[in-house]
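One protein chain omitted, others in place.
In this document, chain identifiers A and B correspond to the written order of the chains, with residue numbering beginning at 1 in each.
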Amino acid sequence: MARLPAAAPAGVLASACGGRLVGDGSSVVEGVRSLERAGPRDLSFVADSRAEAAAGASAAGVILARSAGPFPGRTVIEVPDPSAALAAILASVFTRRSARPGVHPTAIVEEGGRVAPGAEVGPYAIVGEGSDVADGAILEAHVVVGRRCRIAAGAWLHPHVVLYDDVVVGPRAEVHSGAVLGADGFGYAPGAAGLRKVPQVGGVEIGSDAEIGANTCVDRATLEMTRVGDGTKIDDLVMIGHNCDVGRHVVLCGQTGLAGSTTVGDQTVLGGQVGVGGHLRIGKGVKAGGQTGISSDVPDGASIYGRPHLPYKDALRVQVELRRLPETARIVRELAKAARGDEVKG
Amino acid sequence: MARLPAAAPAGVLASACGGRLVGDGSSVVEGVRSLERAGPRDLSFVADSRAEAAAGASAAGVILARSAGPFPGRTVIEVPDPSAALAAILASVFTRRSARPGVHPTAIVEEGGRVAPGAEVGPYAIVGEGSDVADGAILEAHVVVGRRCRIAAGAWLHPHVVLYDDVVVGPRAEVHSGAVLGADGFGYAPGAAGLRKVPQVGGVEIGSDAEIGANTCVDRATLEMTRVGDGTKIDDLVMIGHNCDVGRHVVLCGQTGLAGSTTVGDQTVLGGQVGVGGHLRIGKGVKAGGQTGISSDVPDGASIYGRPHLPYKDALRVQVELRRLPETARIVRELAKAARGDEVKG
Partner (left out) sequence: MARLPAAAPAGVLASACGGRLVGDGSSVVEGVRSLERAGPRDLSFVADSRAEAAAGASAAGVILARSAGPFPGRTVIEVPDPSAALAAILASVFTRRSARPGVHPTAIVEEGGRVAPGAEVGPYAIVGEGSDVADGAILEAHVVVGRRCRIAAGAWLHPHVVLYDDVVVGPRAEVHSGAVLGADGFGYAPGAAGLRKVPQVGGVEIGSDAEIGANTCVDRATLEMTRVGDGTKIDDLVMIGHNCDVGRHVVLCGQTGLAGSTTVGDQTVLGGQVGVGGHLRIGKGVKAGGQTGISSDVPDGASIYGRPHLPYKDALRVQVELRRLPETARIVRELAKAARGDEVKG
């Protein structure tokens, strides 16, 4: 499936990932495919020892593997970590596209909007009043940028991204289709005639090299900035409430949600469908398993899981006992009955 | 509410659902409504025995019911399954709209994009380089189709659908507004300066007659294809991670999420807000209740529920005991105390 932009000899790919070539370095690679689907002009990879049998049977012309030993006569690139090496090769071959400078004739740049000459603004895109789009930034088709936004150099907004007013997207950050940055936070005050909206007049700041998934929502702060730090990766359909401060190099997997005013420390990883309450402090380097429910602060470096969240090992023990709970409860009822019998007898 | 496109006599509707008409076959039906709201020119239906009283009191001109017995003097279409019969009547009357062939003057077809003469491309829609739109396909307003995509005959993309590059949408498949097909999978490798993106260079393939809900995301594969099989129905706000392979006639309810590289067998049904871990194998004909958390393989035909997921009946037993847990634990503490007392006495 994945055809290289240009065919490359195995030796070049070995260099790209720092591997040791065994076999024919001039073997030409035109594509990268799974072991099952690869052909003689494809590169494939042996992710782990279980994949070795499939690799032996694969028609792949070049194989990334820990060792060439199991594949005599084949062209192999030996690397300590085949998955990481594959990533390196893909990154060397499939480079991120550059801006094609220019503003499409159907795009609308409102009064006081500034598009640098090296930026690309696609069809039907809109740049609001007083917003800046820097050199190398890409606004794909149908992107709507509100007022007073700043899109930094090399940032890439995919089709149909929406930015409300006062949103900053950092250098080289990538925002996927349907993501909405800066919609009003969910803030209401009780009033005589039901809830009264608290105006949300802050903004959103996305750091450099961050990535925001498709249809993800990052709400604007009430007064200041909702923040997503440098290098942080956010998956699809994630919700970041108003006034949150998500640190650097954080990973938030799909469908996870943070209620308002919560901070997340650097390098923390939250699995999919995790829910985090409001006004909490999640430390640095925390790891939370999928579907964890976090309703209190989490210290730096903690590995947690479950609902209520517990240290990972404790959560697993709870899970084991949960499965056994009907049997445990049955024993308790028997013991209680026996004890009552003793009393009667006693 | 639901007005028929053209008035129809009761006899014709009886034929449409294979029912037996009792009463006046020439009664004219102009709309289909709930029992409470139906009037003399409306058809309504008796879903089950509890609805019979409401049906007796309803002003509906024609009633779909298991038996005309309880409704003397009324016009009734007798059918073994009134809900299924209603579905059949609705399907016969409200047929899917056909393409209105032509490319709207504001639509953009990029170089090498091909739109068949019988396809409809709506206002502000975009067809990318090298993409194909077949006869009878409908691209509604603001749809963005990337490069090298194939939209098969009769496929229907609702307003604001986004397809990245290399996405295939099968014959008659329907994709609802805001769905994003082919956004980058969530793949990173650890690097010296934080996480390094692994280029996602595969695609997405949606089978024939599949339906994808509003704001749902199906991510592109790293190398090959993320797949959704023929006839599979996916609800709103669902997330399908990269490299997943979802079988045929599968049902995924709202807000469910599959992490990457998971396969789901044919005819499996996952309830709402189910979470499925990565690299798992969910069998064929599996049923999972709402909010189930699936973190290990599931065999064919299993009926599961809960978190951790268990066979359905076991999960219900665990739920029952969970409610009793504080009382059970209290008894345990008492028994332990008594036992310690015994020891002391002993």
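Quick note on the criterion: a contact is a pair of C-beta atoms (placed from the backbone, for glycine too) under 8 Å apart; a residue touches a chain by one contact, two chains touch by 3 or more.
Just so we're clear, the structure is a prediction, and the values are computed from it rather than from any experiment.
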Thinking of the whole complex, not just what is shown, which of B:Tyr124, B:Tyr164 or B:Phe186 touches the missing chain?
B:Tyr124
Which one touches the absent chain: B:Gly178, B:Gly202 or B:Pro308?
B:Gly178
Determine which one of B:Glu52, B:Glu120, B:Asp184 or B:Glu211 touches the chain that has been left out.
B:Glu211
Please pick, from A:Ala16, A:Ala51, A:Ala116 or A:Val198, the residue that touches the omitted chain in the full complex.
A:Val198
Chain not shown: contacting residue from A:Phe45, A:Phe71 or A:Tyr164
A:Tyr164
Touch residues of chain A, complete complex, unshown partner
106, 108, 124, 126, 142, 144, 160, 162, 164, 166, 178, 180, 183-184, 186-190, 193-199, 201-203, 215, 217, 219, 221-225, 237, 239, 241, 255, 257, 259, 273, 275, 277, 293, 295, 307-308, 310, 314, 317-318, 320-322, 324-325, 328, 331-332, 335, 338
Considering the entire assembly, which residues of chain B contact the chain that has been omitted?
1-2, 32-34, 37, 83-84, 86-88, 90-91, 93-94, 106, 123-124, 140-142, 158-160, 174, 176-178, 209, 211, 213-215, 231, 233, 235-237, 248-249, 251, 253-255, 272-273, 290-291, 307, 319, 322-323, 325-326, 328-329, 332, 335-336, 339
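Convention: only the chains that are shown with their structure count from here on.
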So, in whole Å, the Cα centroid of chain A is separated from that of chain B by 25
